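Apart from one protein chain that is not included, each protein chain of the complex appears where it belongs.
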Amino acid sequence: MSEKIKDNVIESMKEVWERTKLLHDAPNHYCPGCGHGVVHRLIMEAVEELGVMDRTIAIAPVGCSVLAYNYLNVDTQQAAHGRATACATGIKRVFPDKIVFTYQGDGDLAAIGTGETIHAVNRGDKFLIVFINNGIYGMTGGQMAPTTLEGAKTSTSPDGRDVDLMGHAIRIAEMLALLPGAYYITRQAVNSAKAVRKAKKAIKKALQYQIDGKGGTCLVEVVSNCPSGWKMTPEESNKYLDDEVFDFYQLGDIKVPPKEEK
Amino acid sequence: MNKKQLMKGNEALAEAAIRAGLQGYFGYPITPQSELLEYMSRELHKRGGAFVQAESEIASINMVYGAAGAGARVMTSTSSPGYSLMQEGISYIACAELPCLLVNVVRGGPGLGTIQPSQGDYFQAVKGGGHGDYKLIVLAPNSVQEMADFTYIGFDLADQYRMPVLILTDGALGQMMESVVFPEYDIEKNRTNHSSWATTGRVNGREQHVITSLHLQSEDMEKQNQILQKKYRKIEENEVRFETIQTEDADFLLVAYGLSARIAHKAVNLAREEGLKVGLLRPISLYPFPYQAIEDLSAKVSGILTVEMSAGQMVEDVRLAVNGKVPVGFYGRMGGMIPQPDEILEEIKKLYSPKRRQ
Amino acid sequence: MNEEIIIAGFGGQGVLSMGMTLAYAGMVEDKEVIWMPSYGPEMRGGTANCIVVVSDDKVSSPIINKFDTTIILNQPSMDKFESAVKPGGNIVYEANNVMNPPTRDDAKVFKIPAAEEAKKLNNPRTMNMIILGAFLAVKPIIEISSILEALKKVLPKRHHHLIPLNEKALRLGMELVGKD
Partner (left out) sequence: MAKIRGHVIIKTEECKGCDLCVIECPQDSLEMSKSLNQKGYTFSILSYDTCTGCTNCALVCPEAIITVYREGKKVKATRPISKGQSV
């Protein structure tokens, strides 16, 4: 199909999907097929659609998404490893009208930052935690994470995760759902168009709760892939999610807000 | 309104911070600074600020990072082991150039140590403390009044230079009561508007603001370091603070800061009663350190004695200032023990020589 | 005038609040004051002490190891602080709680049966005020009226009705000096 034909075709059509303006016009540095790019996009779409760019503050973690502010075109603070939720608490407590979300991987949120995560949620601090769970330390080269599945091979569990030696995979979302401060906790994925649509809805819903000042912390976990770390093609990694990972990390809402008063 | 009150040092500091327009306090209990946290928990909400008792000192300092990054006037306070825990966060704050006030009510260490007063955190306070090349402005009060006064000054300096300011005090000053008068302070006039760089949301669609300490390109990281170093040179030029007591005719000099300076002052009085012409120089800003003032005085005295509640930390800076011109002795107690005036007098007598250099 | 005092006893005897009352009263009279508590685990049921300095001039060191007056409310404190009184200074101690009287012959010693007298007032907690009264008889550095003013600061509002009782205790303490 030549360029000429394209132009003719488009003239008679409407644009139904384009890149949100709240993503910087720059290519990201993530590996081919990595879910980070999709989740970045979904959050920015939600912020744009909700019209809260002028009061949104993102908190970037340490990990692959440490440079998230190069892609997310909103005010951003880059937090110390594991401390994104503490940072968010600081902002949200002094400036309750700001819309604050943290963007954290499993190493950041579920290992070094477990304490900060639990206590932020336990205080019910009213911000959104976007938790990217791909069961591995991507940035440092594919080491075992707390969320790594039993038997999974990583560079620090070369023979597969032995739970007797290395502990068990941790279901952070279920754990946090036990806390009264948790308002909305859901587990989503982005490995198919259908999943992406659902994930987008969840993120938007969580941000809407925050805009409405609803009580508590929201957490959207996105069970994602790491083709490089898992040593798979993007296609294989997405299939692996369907075949293996979602058995352990079951998708869906884990805690939903109590029925809203009429 | 500004009447004399009898207050604990910790409480005076807390009250001063609130009067200086504090918007957020984040802290964790540790003796001997807990009164500060407790005072904030009672007062700050009532007076328009946010108070959070964090789950750790690590969380506290990162809450400070977040709120300071969003442009708020914020602080935390702790004591030695807690201050060690905060070092990573302070390094981030220094690099990201965020204004905030830190308070370390020092206790005896190392390790869990003791809850009694100490000055064993001097190195950590003035040489950086965490990783990388950075400094904090460090102010050392020696009375309850100064605990309050330096809080106002600390916030203003933090805003002016966009950096953390540390009030380095100790358990005794935190716990003891003295009279204090809170000065008039115009919050609106003194609090800086940080909207040109703070993360507030992209108001009116303005350009994105980013708070980060990450510069992956070495060239960029060096550039950021140069910015910091330039700032530190400016501070060294403009913000040196010290006090001299009876140095005009002194032929022997004591150098001490904080609580030790109060004790050394008494030792000066005792020495003078015995006819020994002893003076005292008290560094008030520990960074920037009054190198020049000490160097100038060292040209006139026959010897110097540094007194600290440590194994000898500030004495290294005194020696740098003196640069071998006169002998610099040291007397210190450690681990929560406090030097007594008569002990200091004994040390003075060992080193004293009436020959005044001219 | 420059009076350096240590008050020592065990937790619950009102050691810290006695010192604080004295310090407040000094401030009422526009004197320079310092109140320095011992703090930490010993506060919670063990021995407690505080240093109070009341002076016409600015006080240099709050850290002091020789005192003009030591006020002693139990035996361990006597063992520890008897030697801390300056030659010519005063030792004021509570008779019931101290088994072994001080042996210093270069200091003036005042034995006050405050605990016994407090019982007579039907309020054992007034013991510290009886002792304070005794001290003020020995060293009249502060007016009673200033002490009463200070009590308004030191006592929580719900206990302000006890101020007359405290005054009674103070005056009783003053009368006890020199009676033993």
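The first chain written gets the first letter, and so on, giving A, B and C; residue counts start at 1 in each chain.
Note that in this section a residue touches a chain if its C-beta (ideal position, glycine included) is under 8 Å from a C-beta of that chain, and two chains touch if they have at least 3 such contacts.
What you see is a predicted model; the values in this text were computed from it and never measured.
Taking every chain of the complex into account, the chain not shown here touches A. Residue A:Glu18 is the one among A:Glu18, A:Asp97, A:Asp159 or A:Asp247 that touches the chain missing from this view. Checked against the hidden chain, the listed residues A:His36, A:Lys98, A:Arg171 or A:Lys205 yield one contact partner: A:His36.
Here one chain is not drawn; of A:Asn28, A:Thr117, A:Thr147 or A:Gln210, the residue touching it is A:Asn28. Although one chain is not shown, part of subunit A still touches it, namely residues 1, 6, 9-10, 12-21, 23, 27-28, 30-38, 41, 45, 48-49, 190-193, 196-197, 200, 227, 233-235, 238.
As a convention for this text, only the chains that are shown with their structure count from here on.
Mean C-alpha positions place subunit B and subunit C at a centre distance of 34 Å. In this assembly, the C-alpha centroid of subunit A lies 64 Å from the C-alpha centroid of subunit C. Subunit A and subunit B, compared by their mean Cα positions, are separated by 41 Å. Within the complex formed with subunit B, the residues of subunit A that make contact are 52-57, 59-60, 66-67, 69, 73-80, 83, 86-91, 93-95, 98-99, 115-116, 118-119, 123. Subunit B makes touch with subunit A in their complex at residues 23-24, 26, 49-50, 52, 54-56, 58-60, 62-70, 72, 74, 88-89, 92, 199-205, 208-214, 216. Residues 20, 23-24, 27, 30, 32-37, 39-41, 59-66, 153 of subunit C are the ones that touch subunit B when the two sit in their complex.
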